[in-house]
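The following block contains the structure, expressed as structure tokens.
Part of the complex only, each chain left as placed.
When the chains are written out, they are named A, B, C and D in that same order, and each has its own residue count from 1.
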Amino acid sequence: MKRKHRRLAFVVVGMVLLGAAAALVLSAFEENLVFFYSPSDLAAKEIPEGRRFRVGGLVEEGSVKRLADGLTVEFVVTDLVEAVPVSYRGPLPDLFREGQGVIAEGVLTAGGVFRADGVLAKHDENYMPPEVAEALKKSGKWKGAQ
Amino acid sequence: MSAFWCIVRRDLRLALRRGGDSVNVMVFFVIAITLFPFGVGPESNILARIAPGVIWVAALLAAMLSLDRLFRDDYDDGSLELLTLAPLALEFTVLAKCLAHWLTTGLLLAAASPLLALMMNMDADGFAALLAAMLLGTPVLSLVGAIGAALTVSLRRGGVLISLLVLPLFIPVLIFGVGAVAAAVYGLAARPHLMVLGAMLLAALPLCPWAAAAALRLSVE
Amino acid sequence: MNDAPGNGLAAEGLACVRGGRTLFTGLDFAVPAGGALVLAGPNGSGKTSLLRIIAGLLEAAAGRLVWDGVGFDDDAEGYRARIAFVGHLDAVKPGLTVAENLAFWAGLYGGGRDVAAALESLGIGHLAGVPARFLSAGQRRRLALARIAALPAPLWLLDEPTVTLDEQSVRAVEALIAGHRAAGGAVVVATHAGIALPGAPTLRLGDAP
Amino acid sequence: MTTMHRFANPARFMRYSARILPWSGWSAAILIAVGLVWAVFFAPPDYQQGDSVRIMFVHVPSAWMALFVYTAMASASAVGLIWKHPLAHLAARSCAPIGACFTFVALATGSLWGKPMWGAWWVWDARLTSVLILFFLYLGYMALADAFDEPARGAKAAAILALVGFVNVPIIKFSVEWWNTLHQPSSIVKLGGPAIHVSMLVPLVIMALGFTAYFVTVLILRVRAEIVAAKLRVLQIAEVDRRAPAPADGAVSAD
């Protein structure tokens, strides 16, 4: 009997510890534990100059400009609330287009321009044939970007 | 519970008697870190950039190396099977051994880490976070590592196998440990990372001794 | 022999399979309080395996163990805590002194009996302060045997206890066992020869393959 | 008694599995063949990704299977540890190499797909990283199970590892929601129904079913092989015993 009670006490203590652990993790996730920052995060946080990080969002419609050297590209990354201008020199992934998800890696310069030295395309979870996409857009049921 | 402290005391005394042992872990830690300037080149900004990662990886490897001995000596000389017969529940025996292990390794690694960060040119803003993260993270390494040590104790070739088993489980500690330091260096909040490390510790405290004890029972069979 | 279920150790239909080979099956025996049992048999017949099964270190393929009327599986922890086991290995820490080695085990069992007296009873009292790494094979074995003298366990399981012991020490172990039995303890000893347990039945295990 | 229990089950398993085997084998072959042909020749290209989307029909089912097989392995391990069912241990052991293969295929096809889509073979985001850890866990499981001389002990030790490592599975599953990852969030199990058009979803499901049938087939084959190997061991030992010199005096044991 006594041993049984002791065992029960241990199980309870263990459960309490696990519960505390879960509570800690949950409250930690309210703050940011992210792979990349959104433009809103950048606006809210003081990110020091010269620090390398990643910024992710959608390429703003109509913002993509190719400079004369044919290699440098400038565009704006937006999360539809805030926006960050990005300049990048190098090859772009095939899926890079206006209105698509993108993650740029680099540093924020003094002028507020994000100078990227790597760009990854981030696509969303929608898959469909081109005709369907067209039809959706025509019928105005298009929910994704663009 | 006096049996618990009996084991802690014995393990601490053995560690002290053996003298160099925890010193050796420390020295491995220091040497592994000093290999990097040789390997990567002495450019201080690159070193500073990779410092938190290198320090944590070295701590992981040092902890892992010392783990092989956590139960092995007791297994080899037959003490372990007697410990499984003792009136103290094996889970607490494991906990006691982990505590002694942490006091003689993890604690020292944590204490030494700011110094090594200095050597690696790390930004001084990160020192406090590094120390805090190490203090929270190294006990997790001892506890999680105990599972791997218990699983491999009856195998002659445990030493390398243990790394295969526990290093993957160490990776979350590494990620959040480095995250805390990096955040502090860049002037962001280290707290969420430290909280996750704390949560890991709380979860490891009941779970790991339980799993390790099960593994030990199997090993002495 | 008194093998009422409420008294001492009893085994019913034990079987052991090691490495796919059946060592023994249908083994029944009883060791009353104050009694002793000698396990004999050629090399590889399963003496060590049987002792480890009794100690709860190895799982029997079949059968059950009863101790003072309580089945092993019903209270494994309580059962284990009442066993003192000396196997082929000595469980001696080279880094601790002889007395420290013994005091640890005594402390683990909540104080145990008198450490110095236990050492004395095996004739190594004068080595108490010597680091155990300086012991010879027989001295180390005696230290391992001193452990059972220091623990308050009613059931002793000894695997070839007299290996590497000299004449005089063998007599000391015999005296120790006699005292333990006189105090109501039980003993199971695996041995090839050389130890006298008055009135103890012998269980011969089958010949090795 | 226990010996009876130990050998009765495998015998029954051998009988039943022999009946299932042709069904699972043929359905795996047919489903995968149909799924592949459909995926390569008849499924439409994606409006964004074009033809690279066809990698999906291998990547997604194998990624699912990587998780599913680990879950199956951990469940079997739990059954083996709790109810001491020897067949469960055998099943868990047999799962590991299959799961490792699926994980490897998911990693490889993911990398192949990542280059055209993301612009990188490999990034260290939470999804990819946790899948890599899964791969290491599979390898660790196999190494541990093989490291013991007695298969039964190896199986138990590895079972503990499998259960400890199970924490990784929900992390893989939800990593795309907990963290901002480069990897896309879930397309199929999501609020508001699958975000994959039926013309792609049907071949995807066919492939997934085919992979599952393949898993069942290989699992049965491996468990059967393990049972046979165990029997062979017993026979070998009996052969050694038979050649032993005659016992000097009577044995206690009698079967």
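Going forward, a residue touches a chain if its C-beta (ideal position, glycine included) is under 8 Å from a C-beta of that chain, and two chains touch if they have at least 3 such contacts.
Everything quoted here is computed from the prediction, not taken from an experiment.
*Asks:* Could you tell me the overall stoichiometry of this complex, given each chain kind is only shown once?
*Replies:* Listing the labels with their copy numbers over the full complex gives A x1, B x2, C x2, D x1.
Everything that follows uses one rule, which is that only the chains that are shown with their structure count from here on.
*Asks:* Roughly how many whole angstrom separate the Cα centroids of chain A and chain B?
*Replies:* About 33 Å separates the centre of chain A from that of chain B.
*Asks:* Could you list the positions in chain A whose residues touch two or more of the other chains?
*Replies:* 29, 33
*Asks:* Mind pulling the residue numbers of chain D that touch at least two other chains?
*Replies:* Counting only residues that touch two or more other chains, chain D contributes none.
*Asks:* Which chain B residues qualify as touching chain D in the complex?
*Replies:* 147, 151-152, 154-155, 157, 161, 164-165, 167-169, 171, 211, 214-215, 218-219, 221
*Asks:* Taking the complex as given, what residues does chain D use to touch chain C?
*Replies:* 1-3, 149-150, 230, 233-234, 237-238, 240-241, 244, 247-255
*Asks:* If you look only at chain D, which of its residues touch chain A in the complex?
*Replies:* Answer in residue numbers: 44-49, 53, 56, 116-120, 123, 125-126, 178-182, 184-187, 190, 195-197, 199-200.
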